[in-house]
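Take this structure first; my questions come after.
Left out: one protein chain. Kept in place: all the others.
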Amino acid sequence: MIRTLPNSKSYLSGYKLFTLLYFIFLFAPLVVIMILAFNDSMFPSLPWKGFTLGWFFGEGPEKIGIFYDKMNLRAITTSFKVAISVSILSTIVGTMAAFLFEQEDFKFKGALYFLMIAPLVIPGVILGISILLFSTTVGLFFENTFGIDIKILRPGFWLIVFGQFSFITTIVTMVISARLRKFDRALEWAASDLGANRFAVIWFITLQYLKPSIIGGAAIAFLMSFENFNTTTFLISSQPTLPIILYQQVRDGSTPVINAISFILIVSASIVAVANIYFRKKEEKLAQ
Amino acid sequence: MQIALSVKNISKKFGNFTAVDNVSFDVEDGKFFSILGPSGCGKTTLLRMIAGFLQPDTGSVEISGKNMLGVEPNKRPVNLVFQNLALFPMMNVYDNIAFGLRRRGERGKSVEQKVNSMLKRVGLPDFGLKKINQISGGQKQRIAIARCLVLEPSALLLDEPLGALDAKLREHMKVELKKLQAEVGTTFVYITHDQSEAMVMSDYVAVMNAGHFEQLDTPQNLYSNPSSAFVAQFVGKNNKFIAKQGKDEDGNFFAETEDGHSFKLSKPVDLKKDDDFIELYIRPEAMIINPKVTKENFNILDVTVKALLFDGGNSRLLVEPENSKQELIISLPQNRQFDYIKAKDRIKIGWDPEAAVCFKKTEGKIYEEL
Partner (left out) sequence: MKNSKISKIRWSFIIFFIPVFLWLFLLIVLPHFELLRMSFQGRSGFTLDNYRAFFSEPIYWLTFVRTASYSILVTFIVLIIALPIAFFITKVVNLRIQGVLLVFLLVPFWVSELIRVYGWMILLRESGVLNHFLVGIGLFKQPTEMLYNDITMIMGLVYTSMLFMIIPLIGVMESLDDSLIEAAYDLGAKKIAIWREIIIPYSMPGIVSGSIIVFMLVLGSYLTPKLMGGKNSLWFTEQIYNQIITYFNWNQGAAFGFLLLVLSSFIIWVALKLTKQDFREVIK
């Protein structure tokens, strides 16, 4: 049944087979994408026509590799800018929210907490359209009443950032809160007993303790922002993010250059994931 | 008497480490049997083999005369009370106790009757609907035992179930468990590292060390006639001297310590080589303070009182013999007779050589007390 009990051979091998099949299911699509990124063919499909790095470094005219593909490169740049802005904003506000919900007491805390976790269960599509509708209404109001055109209320860079920020902050808050909950507040009391004021206590004691979760939260925020499609798709204007133009290429068919992009994304996401797990494990070991 | 549990030449290795080394014993029906040993001595492995969670490498386990080889834990007529009790938190008390009965396919009135009478028996009637997290540590203890007893096992195995309780409750539960066992008459096999638990409750105690039994005896015999240096040190408090054994002109044995003290021996050690060292053990309460009437062969020692360790009925003196760095512990009866003793006083202590036990000195440390 479990590892400390005697188990029959058939139980264990049946279980292993099931798990193996599951892992094949899990990895098959990723492996296929990565292999086909190196196929010397104009289509992302078999047969195998030989190895090429053309979908990474090709300068055209036949094969335009990702490093020379202006449209995709521009989208990657936009995505980077959005993701950095979102992760900075949501980490700051998420940290504050963690403090607010874990350490402060106030009226309607329960209601506000409920609001804070609501974005977890609101479909991203709905977040996208409601923010689009709201910003348009407010924008129109300012334009009609005061005759001023507020750019950040129009679809575009900042609206994408706000839209992603609205739900990513919830996730960052939960990551940081989880660690803050384990924090021994006696340390804070000791620090204030030694003469530190509230902000010195937070800066020198609590934030230091929270550092791993803040970094982890920022990494998750970056990745979620970089990959977001559902909310972003309603908020773009002339400068789409990478998932948006990748989607169009996937839908309409494209050369294996999207495999090359995917290859880079898979590898970098794996590195971030492994680093994240590694640091958390190390942290846990230190804690013991 | 019928044999409830019979273990024959059982061994278990984990890699190169021998956890249980050729252990054999029988437990008579209705007895309270304890296995006492320091952590890592193999007692948990032994218990898990009896329960069926581990397969022995060699040897056999018989329960009520039936060989249990290859029988899974859920089919064995023994039940285990876990160290952390393992009460199911998602069920109430009643469902916990009914769990095993229902697994046997029992339903309806008979389950209800058995569970309720078992609750009454452990002194917790009307507790059936309580949640596990609503009851106290001592009550959990009783529920965990009731959950097993309701299945009427041939033997109940207990894996240090008092370990998690605080000291006061532990003292109380020792007596409770003993009474409960006497009342239900089920065979208990109890493992613990706490010698007081084993001594208070058991009919027989096996002292286990490094995978084997050092001694299997009644608690009284373990205390007064330890058969090895390990048992002498592990069971109860003891004072230890390292000495050389000798024989005087009259043929009487004596022991000479490194500090030059000489004690008469009534039970000498059978040594292969004459120059081997021996270990001499004397219980704190066997040492008498300022003995008034001395038997002729009493050993007398001049000592300095270093400290009075007051602990009610368990009070002791910490003393140092003349010309020696060794510390001895002596029982200090609280009958006001010795109220005059103060730190730094010089007093005499004496003991009957019959009260001391000796063994050949073993190399290295055999057991380190925490």
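Every chain is named by a letter (A and B) in the order it is written, and numbering of its residues begins at 1.
Everything that follows uses one rule, which is that a residue touches a chain if its C-beta (ideal position, glycine included) is under 8 Å from a C-beta of that chain, and two chains touch if they have at least 3 such contacts.
What you are looking at is a predicted structure, and each value in this text was computed from that prediction instead of being measured.
Participant: Using the definition of touch stated at the top, determine which of A:72, A:85 or A:166 touches the missing chain.
Facilitator: Of all options in A:72, A:85 or A:166, contact with the hidden chain holds for A:166.
Participant: Given that one chain is not shown, which residue among B:35, B:51 or B:216 touches it?
Facilitator: Touching the chain that is not displayed is residue B:51.
Participant: Taking the entire complex into account, which one of B:99, B:254, B:338 or B:359 touches the absent chain?
Facilitator: Within the whole complex, the residue contacting the unshown chain is B:99.
Participant: Just checking the interface: what residues of chain A touch the absent partner chain?
Facilitator: 1-5, 7, 12, 15, 18-19, 22-23, 25-30, 32-33, 36, 43-47, 92-93, 96-97, 99-100, 104, 106, 112-127, 129-135, 137, 162-163, 165-166, 169, 197-199, 202, 223, 226-227, 229-230, 233-234, 243, 246-247, 250-251, 258-259, 262, 265-266, 269-270, 272-274, 277, 281
Participant: List the residues of chain B that touch the chain left out of this view.
Facilitator: 51-53, 72-76, 79-80, 82-84, 86, 88-91, 99-100, 103-104, 147-148, 151
In this section, only the chains that are shown with their structure count from here on.
Participant: Which part of chain B faces chain A closely enough to touch in the complex?
Facilitator: Within the complex, chain B contacts chain A at residues 52-55, 72-73.
Participant: What residues on chain A touch chain B, complex-wise?
Facilitator: It comes out as residues 4-6.
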